[in-house]
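Let me give you the structure first, and then I'll get to my questions.
Of the protein chains in this complex, all but one are displayed in their positions.
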Amino acid sequence: MGMVGGGSDAFIGAVHRLAAFMDNQCELVCGCFSVDPDISLSSGKSYFLPDDRVYKTYQEMFEKEAKLPADVRMDFVSIVTPNHVHFGPAMMALEGGFHVVIDKPMTFSLEEAKLLKAKVEETGLVLALTHTYSGYPAVKDAKARLARGDFGKIRKVYVEYPQGWLSKRIELEGGNNAGWRTDPKRSGKAGAMGDIGTHAWHLAEYITGLKVTELCAELKAFVPGRPIDDDGAALLRYENGATGILIASQVAAGETNSLKIRVYGENGGLEWRQTDPNILWLKWSDRPVEIIDVGANAKMTEGALYNTRTPQGHPEGYLEAFANIYRNFANTVQAKLAGEQPDPKWLDFPNVNDGVRGMQFIETVVTAGYDDSQKWVKWIE
Amino acid sequence: MGMVGGGSDAFIGAVHRLAAFMDNQCELVCGCFSVDPDISLSSGKSYFLPDDRVYKTYQEMFEKEAKLPADVRMDFVSIVTPNHVHFGPAMMALEGGFHVVIDKPMTFSLEEAKLLKAKVEETGLVLALTHTYSGYPAVKDAKARLARGDFGKIRKVYVEYPQGWLSKRIELEGGNNAGWRTDPKRSGKAGAMGDIGTHAWHLAEYITGLKVTELCAELKAFVPGRPIDDDGAALLRYENGATGILIASQVAAGETNSLKIRVYGENGGLEWRQTDPNILWLKWSDRPVEIIDVGANAKMTEGALYNTRTPQGHPEGYLEAFANIYRNFANTVQAKLAGEQPDPKWLDFPNVNDGVRGMQFIETVVTAGYDDSQKWVKWIE
Amino acid sequence: MGMVGGGSDAFIGAVHRLAAFMDNQCELVCGCFSVDPDISLSSGKSYFLPDDRVYKTYQEMFEKEAKLPADVRMDFVSIVTPNHVHFGPAMMALEGGFHVVIDKPMTFSLEEAKLLKAKVEETGLVLALTHTYSGYPAVKDAKARLARGDFGKIRKVYVEYPQGWLSKRIELEGGNNAGWRTDPKRSGKAGAMGDIGTHAWHLAEYITGLKVTELCAELKAFVPGRPIDDDGAALLRYENGATGILIASQVAAGETNSLKIRVYGENGGLEWRQTDPNILWLKWSDRPVEIIDVGANAKMTEGALYNTRTPQGHPEGYLEAFANIYRNFANTVQAKLAGEQPDPKWLDFPNVNDGVRGMQFIETVVTAGYDDSQKWVKWIE
Partner (left out) sequence: MGMVGGGSDAFIGAVHRLAAFMDNQCELVCGCFSVDPDISLSSGKSYFLPDDRVYKTYQEMFEKEAKLPADVRMDFVSIVTPNHVHFGPAMMALEGGFHVVIDKPMTFSLEEAKLLKAKVEETGLVLALTHTYSGYPAVKDAKARLARGDFGKIRKVYVEYPQGWLSKRIELEGGNNAGWRTDPKRSGKAGAMGDIGTHAWHLAEYITGLKVTELCAELKAFVPGRPIDDDGAALLRYENGATGILIASQVAAGETNSLKIRVYGENGGLEWRQTDPNILWLKWSDRPVEIIDVGANAKMTEGALYNTRTPQGHPEGYLEAFANIYRNFANTVQAKLAGEQPDPKWLDFPNVNDGVRGMQFIETVVTAGYDDSQKWVKWIE
């Protein structure tokens, strides 16, 4: 495993490493951790890397690693840079024969996403997209219950992702992750909708197995001077006739990371909250509410159980959800390297198709979000 | 106190009586409890009324009561009939000099509401509208905190009212309250939006003190054959630039009565849930979440405390919230009868203006809800 | 209904009145509301009583009321005075032919309690003891589920009642209810154990249907200078071999009224918290946790449903629980007055036997609580 980005001053890179290491399947062997070579080098040292596997540019990394013996060079690269530096290293990695893990949203633009997808299909390499929340066992349990029809036909989807950390213009202060996220040159067309709206959208499609076909939205920058949305909401229409609401806000002051989803069918519904992630609420028209507590053998669906590490009552969290993506990806890659078919349950991680669709979501919601002349905007392919 | 509707087979009438009696300020002295004279009479008996104060029609009631001595006749009437029988008795009551309590929505149509308002202004009589949820002490506490600016300027309002009891077409079964609520001839233009959407809308305007200026909505009947909305949602724009979302659904299967509101300002926000009504969550950007537990002297705002009956840790509920409307109304009526100025804190109950505005909400949201040709619909006055 | 105690400066008297009035079954017709005749008179006025039904002493009240015509005089009296003034008016009421509602603990001493029981049995009159928490529908639901064996044989009972309001010596400040409660001359042998320990003990016996046979306890006054326990705990042994723990503290600073009970059998257990009183948690060895939400027809046991006033999702509270005792008592009294057999479900309120047993609990726990020479103390009959 190599890494692009994720120097010791970054947030999500550390998360990727924790997640990758936990299950003892991935070993960090090289990296280009920063555009600043000194930070890259010192970061590499603190990650126990020899200096000759810490590179000044990602271009250098892909070139030199490709020349190393197969049992020495990295098998895959994790790209944990700001959005505008996703496509470059990802494309180069694929061209160099490396598998890829990439943080969401997959690219800066929809066009880039489509090129990446074409390259993945061309090379047969594996690309995992870290939509973390789909890695939670309770989310997988919810997906399985909905898929087998426990609640009847799905009618309603409410997904919301309120955060409050951008309630003030902290991007001017520096020393935080707000800078590139609120800068359209580095973040892309969308702010809150790109950063967390995509998570909410993906979670809803993942759990329900339903695709959005059109939406009606309003995006807004509440904080004066901010050039990109810090808040938004959308009415959703799904392919099966279900409707929904998606909320993404970074100015819900006092909220931290309160992602929550509710789905209702004809007979009942379910609810999951990221801040209490080991609980799945099942609500029924004709019997008491049930609480699924992650980890209990007899009470969990099979796929969910596979993505659980500890018995019921031993709470898992964000890092384990993240690690599920890495573990399933790593299993898949190992199978590929061994020339074997991956077990279908290993393929349960977001891939390049989710990445393309996520960029389409951004295109669609941004188009709808600022245009008061049309109510419903069809999904932009 | 007299009553129109509320026979022993009805739901909300019983609630009105419990709420009215609790504080020992209101005595039921007469009523016309049903269109079926037998049910009316037997209901009256079970409410300990003499037969001669149980009437066959509300017209008869107002006529005969008006002729009784002042210390014998009712002082006010509670109208707890289906929506299409609100205006008739209310107008007749006002014309007969009786004060009025009326269940929401105030009338069948906006036109009726305006006529009622004119009559209230003409007569100087008191009309209370039972938007129950504004009666909760925690809601009043929230309103006071927002009004004094604890959270800075309000930016976001999320209000939702999911129910699940109309997930199947139970109105065909009879023996429940679904019949008239799903019948446009008795319910009015809106179903779920009229029944519970108005509660959600009112709660949001009550707590924030802000008025909706335009909205974008989708209404829908999910249950086949139902001629009126059983589900809807709206994006809201408020007069101060805040935006919001309103959800009202009666097909969120498994939900009972899960009214909830969240409001966010520049520095923090608050949350209140009707199913856990004695708790008010205060969330802050820069300090821990605080929980206000209704009843504690030092921790509650003054107006909220006035509407609380028991010390902290002794949970109050729906009936006490309802009773707060009755108590404040009764105090106001008593002051009027005594020719005195009511204490300002007694005037804290929904009145005819809320009633008119509620009917305007229904007009606006129904207009917006089915029209895909325009995105934003201005508030219909 | 008459009242002894409960002047406008008192807490629990107001609660009794709210509870009595709510269901329109009880009318306050007379009272002696204070040892101070002026407070008594002004209180009576504020309760809409004529001056001649407000008495200077309870002795006067019982004498004069007894001489009034049957349809004018009170049918029963509510005694809401400090503990040392329970026995006197209760005995006099019974001797005068009046039914009695009395606040807990029933008397000042066990001896008094036994005399009262003898008098109740002699007269055939009805005595209700307001162990409020047994009035909650969810508690009744729990009792019914345990009784029918849903969880198998009961093994464990954990009941706790932490409060924090006596964490400082506020009884010296006056103007609160702490004075008589911390004064052994007015409160009796026990402080926290008498005031709230009895509630906890009663709740556990009510829900489980099991009697304590011996206990091991420690009582303590944490606040310097306080002459009576403000904290205690006991290990319990029940007649069927189950064991339990009872906690009662008034120095759990920051707690308000956090009564909670958990009971476990061979197959599962249940949990109820007074601060979230409409929820009953059912926990199972072999299937998900279930949440019973008070009010739902299909999900509640019959007796519990009878003691519920509103549909699911409309929270009831402390006053409704209290009112259930009054309503069931009033129904029973009305049947007695009419010479009829009361419906068995009306008899579901704490009575004189609970009162005697409560005083035995105080005797036993106080004996055990300060004696380090013996571990287990047998229930003192």
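Letters A, B and C mark the chains as written, and numbering starts fresh at 1 in each.
Definition applied: a contact is a pair of C-beta atoms (placed from the backbone, for glycine too) under 8 Å apart; a residue touches a chain by one contact, two chains touch by 3 or more.
Since this is a predicted model, take the numbers as computed values, not measurements.
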Quiz prompt | Omitted-chain contact residue, chosen from C:S46, C:Q59 or C:S285 | solution = C:S285
Self-check item: Selected from C:V29, C:A144 or C:C216 as touching the chain missing from the view
Solution: C:C216
Exercise. Can you work out which residue in C:S40, C:T107 or C:S167 touches the chain that's missing from view?
Key: C:S167
Practice problem: Determine and list the chain B residues touching the chain excluded from the picture. | Solution: 282, 286-293, 298-299
Self-check item: Residues of chain A (touch criterion as defined above) contacting the omitted chain
Solution: 11, 14-15, 17-18, 21-24, 28, 47-48, 163, 255-258, 274-278, 293, 295-296, 309-320
Practice problem: Mind listing the chain C residues that contact the chain we can't see here? | Solution: 151-152, 155-156, 158, 160, 162, 164, 167-168, 216, 218, 220, 222, 231, 233, 235, 243, 245, 247, 249, 251-255, 262, 264-269, 282-285, 289, 372-376
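Rule of thumb we're sticking to: only the chains that are shown with their structure count from here on.
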Quiz item: By mean C-alpha coordinates, which chain is most distant from chain B?
Solution: A
Self-check item: Between chain C and chain A, distance of the C-alpha-averaged centres to the nearest whole Å
Solution: 55
Self-check item: Length of the line joining the C-alpha centres of chain B and chain C, rounded to whole Å
Solution: 34
Exercise. Pull out every residue in chain C that's touching 2 or more other chains.
Key: 293
